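Excluded from the complex is one protein chain; the other protein chains are retained at their positions.
Lettered A, B, C and D in written order, each chain numbered from 1.
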Amino acid sequence: MFTFLLRRLLNLLPTFLLATILVFAIIQLAPGDFLTPAKLNPGISQQQLDNLAAQFGLNKPAWQQYFQWLWNLLHGNLGLSFSYTQPVLDVAWPRVVNSIKLVLVYLVLFYAISIPLGVYGAVRQYSIGDRVSGVVFYFLLGFPSFFIALLTIFGILKLRQATGWNIPMIGMTSDGYDQMSALGKIWDTLKHLIIPGLVLAVGDVAGFTRVLRGQMLEYLRGDFVRTARSKGVPEFSVVYKHTLRNAIIPFVAGIGGLLPTLIGGAGFVEVVFAYPGITPMLLDAIASQDFYLVAAFSILPMVLLFIGNAISDILLAVIDPRIRFN
Amino acid sequence: MTAIPAPPKTNARAQSQMQVAWGQFRKNRLATIGGIFIILLYVMAIFAPFIAPDGLSNYSTTATTRYHEPTPLHIRDPKTGRYGLFVDKFAQTMNPDTFLQEFRPTGERCPVRLFVRGDTYRILGIPGNLHLFGTGNPDCKVFLWGAEGLGRDLFTRTMYASQISLSIGVLAVFISTIIGVVMGALAAFFGGWVDNVINRLVEVISAIPYLFLLILLRSLFPQDANPILVLFLLLVILAFISWGGLARTVRSQLLSVREQDYVTAAYSLGSSQSRIMLRHMIPSMTSYLIVTLSLAIPGTILTESGLSFLGIGAVEPYVSWGTLLNQTQDGGIASITDRPWMLIPGFFIVFTVMCYQLLGDGLRDAFDPRKRQ
Amino acid sequence: APFVWPAKWSADPASAAKKGGDYRESTISDYKTINPFTSAEARSIPNYWMSLGAGLFTQDQTDDSFIPDMAEGMPVVSNNGKRFVVKIRQGMKFSDGQAITADDWVTTWKIHTDDKVGSNSYDSFFINDKPITVKKLDNYTLQFDFPQQSATAYVTMSYTPWPDHVFGKAYSAGGAEAVKKLWGLNVNPSDVVTAGAFTLQSYSAGQRAVLKRNANFGEWNKDSAGAALPYLDTVTLKIVKDLNASLASYLAGELDVYGPRNADDLAQIKKAIDAGTLKATELANVSPAATSQWITFNWNKADSPFKQKLFRDVRFRRAMSMVANREAMVQLALGGLGNPTYYSVYPVFKNYINDAAPKYPYNLAGATKLLAQMGFTKKGSDGILVNAQGQKLEFTLATNSGNTVREQLGRIFADEAKKVGVKVNFTPIDFNVLVGQLTSKGESRPFDAILLGLSGGDNIWPFGSNTVPCGGNLHSYNNPTKGDCLTSQEQLMTKLFFQGDSTVDQAARQKIGAQLLKTEAELQPVVYLVGGSYHVTYNNRLGGQFPRNQMDSYYGSRNVVTTFIK
Amino acid sequence: MTHSESSIPAMSRSDINKNAEVLLDVKGLKTYFYTDEGVVKSVDGVTFHIQRGETLAVVGESGSGKSVTSLSIMRLIAMPPGKIVEGEILFRGKDGVQKNLVTASEAEMRKIRGNDISMIFQEPMTSLNPVYTVGDQIAEAVMLHQGKNRKEGMEVAAQMLELVGIPAARKRVNEYPHQMSGGMRQRVMIAMALSCNPALLVADEPTTALDVTIQAQILDLMRKLQAEIGMSILFITHNLGVVAEMADRVVVMYGGRVVEEGEVLDIFRAPKHPYTMGLLNSMPRVDHAAVPGVRKERLEAIPGNVPNPLNLPSGCAFEPRCKFAVPECSKAVPALEDTGAGHMSRCIRWREFSEVKA
Partner (left out) sequence: MTAAAEKTSRKPLPAMGETLLEVNKLQKFFPIRGGLLSRVVANVQAVDRVSFKLNRGEVVGVVGESGSGKTVMGRTILRLLEPTGGQVIFNGTDITRIGKNELRDYRREMQVIFQDPFASLNPRMTVSEIIGEALQIHNLHPGKGRVDRIAELLTKVGLRPENMGRYPHEFSGGQRQRIGIARALAVDPAFIVADEPTSALDVSIQAQVVNLLQDLQEELGLTVLFIAHDLAVVEYICDRIIVMYLGKIMEIAPSRELNRNPKHPYTEALLSAAPIPDPTVKRQRIILEGDIPSPINPPSGCVFRTRCRYAIAECAQVEPELREVTPGHFKACIRDDIL
């Protein structure tokens, strides 16, 4: 297992280097730099602009900037964010944590909805429930996530106005969060996470459910399921113990790739719900060409990819013994 | 010699893979409905300028119709008592108290006729100015689905938008499919370092956050480039990124086909590599591709709307459903409470995506040999 | 003696004020730092929120004049209006209890003017590259020396003093680098020290910053009834990346103030107020907004003599102003809530608007006539005007993509221009590209016309130092390599700009401004289009806002120091 | 290395009491599949019985309905598309009560499955759940039917593995199916099937997927275990060699019907149905060395193809391929007639065959 992970890491290195070069190249090619908006400020002189360019090292040739950055990276230093004038890690890390929280809630909700639904669709193939849930979730699949998010906010607003309930609408924590007890904090965050998590989840449910359903159907016809039945195993156990665990294997293998895309994909919803995740910051960083911050956010998916792959390798080994031994 | 066994008497029709799939497909009612609606949508898109009563960007700077309400169609004139389709002409004022645009009928009525002459357009290169319906009076238009922020007819714009939304998805996916397939095929066929490089490439591209990539790439295109072309290229790039998966699937699929006995048989007959590729391996992917395509197209339509959300989707004077929906999004809550007709383009996205999904699902089942006896 | 905040600044009597409570506002972009020297945003925590009530002088919104705040009284002016000696109040304390003395101003000035620090205020301590110097005469006396007379001297002197015992210490120990390392977002709030009314209580990344009252501030800041200021316990600044989300939040009563953007927002709020779900006050069209939207034409097109000649022709530019259907722009792009503009000075700066300056309002016939004078008499088969040489009257107009209002303005402009036979290729492009083009220098600059907007500037001398004088970064219509003026009007404007900039007397300055404005309007190098309106809305739990007639887009609607929760 | 004597079971064929108790009695079983193309009459009126302690072999071509019959007995036919449309399956379980499995409730069936009737399948590679240890899978049945806890269940599992001759059984209970070879897995399947001492073991082609050497191991094992436990076996196969080694009685199926039934010796020595005869003749025999001069230069093949189950001939299903066919054959489905001594044949010309064969 260890050598396996190590090999994955080694494999990732060239990818990583290429990706950073690509990011750097595109940023350099893109017009303007971090100081462009400052040029529009009637109050800032050319002298001042030059000062700033020197400050941020923007006056040096691109390759020098790149190697400087790479060198720093090797020393565990991701550079300084231009706009925050702080180490990138300090700035970006809280956002990463926030996004991971959202993604975790999403994952839980997503699986909590789609697994039973997929199983139900397979066990009761072509039943009314199967068809209706299929159509409903296809319907939701068609909504751009940012739009569902807006509709949801509107819905909550109306509900709040009508009932006076304090349903969290946007953001990640309530006012007065700092004064809450530890448990209260967790609960408060969770309340804020559920709705965006759900918005993210429902859009994806249809796809996964369908595939899981197909996978379940295939295994339900399988030989070992027949064996289980011939032992007199109750149907529930046949479905959940014997079939589902097998049907889920290909998805577990895919979790690794899911993590980085999810972090990015949660993006629009984060923006509309004013959730302090990665995407709002990334969009700002791109808009302001805060290079090192952008670069950090493009390394991040690779780190996540690695972590995700490691997690899915481990999970896979847990649920699929065939993986464990080779 | 043994007696020549009679071929089975039943099932005597020669059925190709496609015919079998078609037979299976037709049995799936939802999928058929999805397919029919998709066809209707495309017909609608092609004839959009004809179906639309107005030109894409027509509005008035004098008699403004900003967020014009949908105009009710009347069939009887209460004054004259005459029958005939007509709409009222409205005058717009802003209520200074509620800040809402209010529309009051001026009393003037404009008959709605079929096949009226109006704005000129081209359909498949053929110029025309005939419209399915309309008043023929630029000062008193039909706003079937109301108007948007500049006062342009939303029905017209939705029709025109379908052209971009429906074609760009198909084109981008088509092109990226070719890239994906070629890449996958190259990787599978040559293996070794080619395989390695392609795999790395796919990884690299997919490792960079695509939002970032798109936003930056968007700014790299020359300013005078046609915005639709740029959008299209962006979608291709995007599709390519997400189609790293395709390349991989193609690769593994081809690798597994390569192990099939019938490919070995072809080798043993002395087939060249390219012949095997063309005659055996690529065709084995067709059903998979059709299905993946039908599922990727709606994905691209959704992505385009996402790009519009970021402000890098279709730009004026072009419109897509995504840009229209984004205007709705920009209007925020007001779009929902004060001008719900702005949600209509969103409905088209949902509907199209849904139809494609149903179609794709049906195709997948139809091509799945396990689902067939 | 404490500074007593004038009673006239508040719509509520001081007796109505209550102590305590939380004031909630939202901001669209995250805070970047707590460090006042590296902070660059407009409403940043250190340079706005923590600087509230901390400056030697403060401007009185009733008459635009400066009154002493941290200064004991008005300065003693000498050396031909270039030297100011200011006595500061005694007994002022930072939030950590340390006394505020002259050293704090001197240190702050030193750090701001160190180019290695990269402070955003660097420029304000120089006039034409010549430095302003700050000297400590004694612990409570400061001497400012200006290289020349300056209209904005009081503004310059009113910078916020930051504690010498924090920054001065770091600066002398580690120079600029040490200063830059201080007070990042992850600073321990108890290390943050301010002279202003509020100091940092907590910050959580991307979510909110909470400020708490500076207890020491009340010792030298009193309301007219003698109570200590500020009234509020805390100020919560929520970071809400999406304006629709902030509106929803305001409608749900989670925010105390909101800046309505347009008629839609006003309508939503009004609806909620009428339905009784929101108890709030809504004031529409309080004043014109302090922004401008304009089209500039590029005079430096050596690569296209036809266009260069065209854009340099004042008749063409006047014709273009006549093509701009500002009424329709207000109606369509601004939803009816806005005003046509004709000058570079924002209408909210009433004192600098010269009604004698010419305007070229919407008049298609007039435009046609002017264009005909230029030789564009015939229209081609495509409806585009051509001159005798067969050159088409056509140009590209760019704006930054993603800005709906500008896109609509451009659209309307292009559509109207078409009516007189001018083909405008309107293209929204990337913001950075656009700025690059706009600020480019040379004989041949890469654009035809750009539609953009500006905001910022003050009501003391509302002309931009890099906009008006030739060679300035934003002298967008004419910026050749050497930065020379092309026309006599430009020369005159440059002269008038510097003249006004160094005129301390307000009335005299306004006169110069009027002349500048007239020159500019005649030259019409930039066609001004429309400006939005400033609207105010706040939750009725708030008190202490400005009287209605004092509210405008420049001064805003309230001072948070004197705001209280009912 | 063992060199087993041709295992002589404790209860050899001849010992079977002809009047022994009937364990399973299938009467007129019809199982149909309702597919898009039409109704597949996979099992169309099958009747047979099994006595306690007896091995009944069911032979027949692919698609003749062997598996469907066995799955019908277990009530494991997928519904839809399948349905038991007619017939009775009478079974006397451990409790001594005779039940009709066609009408039994699902809960009752669950009690019977794995406990009274167990089943092993053709594909040892896929019939075990790849994600659970073999011990778990064996113990599951024990826990379900004998109310044992997991620990006891695993203990039984280990014992069972030992019983079926898996070396180091205690260690291997914790292994996963993929760690075992095909032969081992089939042993595990057998261990699982026998873990609750069933009265009837249904073995659906248990050795078809295995190598001859492994097949020999498994057959040997089954015989040994049957002798020890005394269960009945319903042995489905299409390998006549296996039938000859294993069976007491044989049922031959063709096109969803029983075409011949009888004692194993009778079937091989004097088949009374042309299909059985054809089958016997088309079998290449490896043992001819022991019977010199028997070698034929050509195999005697049955011409034609297996019939399409959707479209069976109206009369005798075998008629299109039968060299003895007469016009009469296609008129009606021949009845299953007793040719004497319990030997049944569904051929109208069975009387002529005794001579033919002799």
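The definition used in the following text is that a residue touches a chain if its C-beta (ideal position, glycine included) is under 8 Å from a C-beta of that chain, and two chains touch if they have at least 3 such contacts.
Owing to the predicted nature of the structure, the values given are computational and were not obtained by experimental measurement.
Novice: In the complete assembly, which of D:37, D:211 or D:352 touches the absent chain?
Specialist: Residue touching the chain left out of view: D:211.
Novice: Which is it among B:218, B:280, B:339 or B:364 that touches the chain not included here?
Specialist: B:280
Novice: Among the options A:6, A:29 or A:186, which residue touches the chain absent from this view?
Specialist: Selected residue, touching the omitted chain: A:6.
Novice: Decide which residue listed in D:45, D:81, D:241 or D:313 touches the omitted chain of the complex.
Specialist: D:241
Novice: Can you name the residues of chain D that touch the chain not displayed here?
Specialist: Touch with the absent chain occurs at residues 1-6, 61-62, 181-184, 211-217, 219-220, 238-245, 247, 264-265, 268-269, 278-280, 282-290, 295-296, 298-303, 305-306.
Novice: For chain B, enumerate the residues touching the unshown chain of the complex.
Specialist: 1-5, 7-8, 11, 14-17, 260-262, 264-272, 275, 279-280, 283-284, 286
Assume only the chains that are shown with their structure count from here on.
Novice: Could you tell me the distance, in whole angstrom, between the mean C-alpha positions of chain A and chain C?
Specialist: 38
Novice: Which positions in chain C touch two or more other chains at once?
Specialist: Chain C, residues with two or more chain partners: 244, 248, 251, 430, 432-433.
Novice: Two-or-more-chain contact residues of chain B, please, as numbers and ranges.
Specialist: Chain B, residues with two or more chain partners: 219, 310, 329, 332-333, 337.
Novice: Considering only the defined contacts, which chain B positions touch chain C in the complex?
Specialist: 57, 59, 61-62, 64, 66, 94, 96-101, 149-151, 218-219, 223-224, 227, 310-312, 315-316, 327, 329-334, 337-338
Novice: Mind pulling up the chain D residues that touch chain A in the complex?
Specialist: For this pair, the touching residues of chain D are 71, 74, 76, 78, 106, 109-115, 118-119, 121, 123, 126-131, 133, 137, 140-141, 144-145, 176, 178-179, 189, 192.
Novice: Can you tell me which positions in chain B touch chain A when the two form their complex?
Specialist: Touch list, chain B to chain A: 30, 200-201, 203-204, 206-213, 215-217, 219-220, 298, 302, 305-306, 309-310, 322, 325, 328-329, 332-333, 336-337, 346, 349-354, 357-358, 361, 364, 370.
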